[in-house]
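Shown here: the complex without one of its protein chains, the others still in place.
Entry: chain A
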Amino acid sequence: MRERTTSRTSWVVLHIAIILGALAMFFPFLWTFVTSITPGAGFSITPQLWPENPSFEAYATLFTERPFGRVVLNSLMLAVITTLVQLFTSATAAYAFSRLPFRGRGIVFAVYLATMMVPLQVLVVPLFAELKAFGLLNTYLGALLPTFASAFGIFLLRQAINQVPRELDEAATLDGAGHFRIFFSIVLPNIKPALATLTIFAFMGSWNSFLWPLIVLRDPELQTLPIALAGLQGQYTTAWDVVMAGSVVSILPMLALYIFAQKYIIQGVASSGLK
């Protein structure tokens, strides 16, 4: 009897704690949105949970007085290209490391993995100089090139390809299929979940990336969302509604993606800590 009561009490306490915690986690999102629809936010002394005259004026300011439409398109374009290219370069490399034995493969793979541990900061100055020499500063290509290969993606997909039974390849080989056929019609369809996971991570990484785009893309026209957002903060120090509207615009696409792909995102993170 006693055991039952304690467990029921702890059940209630646990639920209350989890719900209160979740509210605390969610509150900044709610607050961002509320501020974005409060005209003249930043001047009021006491924050209010709901504005007296809610309006979407700040969003209008963002898209008419600022190049925000352009900036959103820039971010979207860079994220889509990065994702597609990374999927291609990761899948092909992963196939080579899983299915194409060649001399020195182990060493090459180790070098690939080692690139994952090099912090971007070490590369910033020479990368800047390199792209300057190529005449690629202030170009989309300059922002894109360093994102084209991802050791993380290659590793993830190689793990997945190793799980695909080799009997399938052998059967296809007997039918006269070469490596390109096997790659496209056997391996790729069999690693769809891993491809989905990489798609999300590549997109998320590009959409949220800051340091490299900040350095390469100096023209306001070319800038990406996080940079425009940081700039917005500097210029509208008092108009928090506009700044918060910008934050909402930057968060919404990730939020939508997250709701659709929560399973893959959480699995992807979880599996990175396992094994």
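Note that in this section a residue touches a chain if its C-beta (ideal position, glycine included) is under 8 Å from a C-beta of that chain, and two chains touch if they have at least 3 such contacts; residues count from 1.
Simple rule for what comes next: contacts and distances are computed from a predicted model.
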item	value
Options "Molybdopterin synthase catalytic subunit", "Sugar ABC transporter permease", "Sodium:proton antiporter" or "Ferredoxin": UniProt name of the undisplayed chain	"Sugar ABC transporter permease"
Touch with the omitted chain, as defined above, among A:37, A:58, A:164 or A:204	A:204
Candidate in contact with the missing chain, chosen from A:63, A:140 or A:258	A:258
Touch residues of chain A, complete complex, unshown partner	14-15, 17-19, 21-22, 25-26, 28-29, 31-32, 35, 42, 44-47, 88-90, 92-93, 95-98, 100-102, 105-106, 108-113, 115-130, 132, 145-146, 148-149, 151-152, 154-156, 166, 178-180, 183, 201, 204-205, 207-208, 210-211, 215, 225-227, 229-230, 233, 240, 243-244, 246-247, 250-251, 254-255, 257-258, 262, 265-266, 268-275
